[in-house]
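Beneath this line is the structure, given in structure tokens, with notes to follow.
Omission of a single protein chain aside, the complex is shown with its protein chains in their original locations.
For chain A:
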Amino acid sequence: MAKTLEDKQYLIRFNCDQKSHLEVKDHQICATQCPDKDCTIFCPAEVYKWEGDRMFVGFEGCHECGSCRIGCPHENIKWEYPKGGHGIVFRLA
């Protein structure tokens, strides 16, 4: 059974676009106004990782659930759908 998130993500098919459909609008806000950085915790695919001075956005593993857009306390995430046919491709459920 897949135990770690890496194990779980490895099982999914992604048809990645070159361009990110997620964008942190202002990294300064993450740095100075957001001590908790909840997105790095609740994102089910750990797309967001704080790198000390800016937010790394690993959009390639995104499930397109929308939690980051709704959960960001500073509405600091520009969230779009990936280009048609791109992004996550669920095969089962």
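Assorted remarks:
As a working rule, a residue touches a chain if its C-beta (ideal position, glycine included) is under 8 Å from a C-beta of that chain, and two chains touch if they have at least 3 such contacts; residues count from 1.
Methods note: contacts and distances are computed from a predicted model.
This complex has a chain not shown, and the name its UniProt record holds, of "Manganese/zinc/iron transport system permease protein", "Peptidase S1 and S6 chymotrypsin/Hap", "Electron transfer flavoprotein-quinone oxidoreductase" or "Sugar ABC transporter substrate-binding protein", is "Electron transfer flavoprotein-quinone oxidoreductase".
The chain not shown here touches chain A at positions 1-3, 5, 7-9, 11-12, 15, 38, 41-42, 44-46, 63-67, 69-71, 75, 79-85, 87-93.
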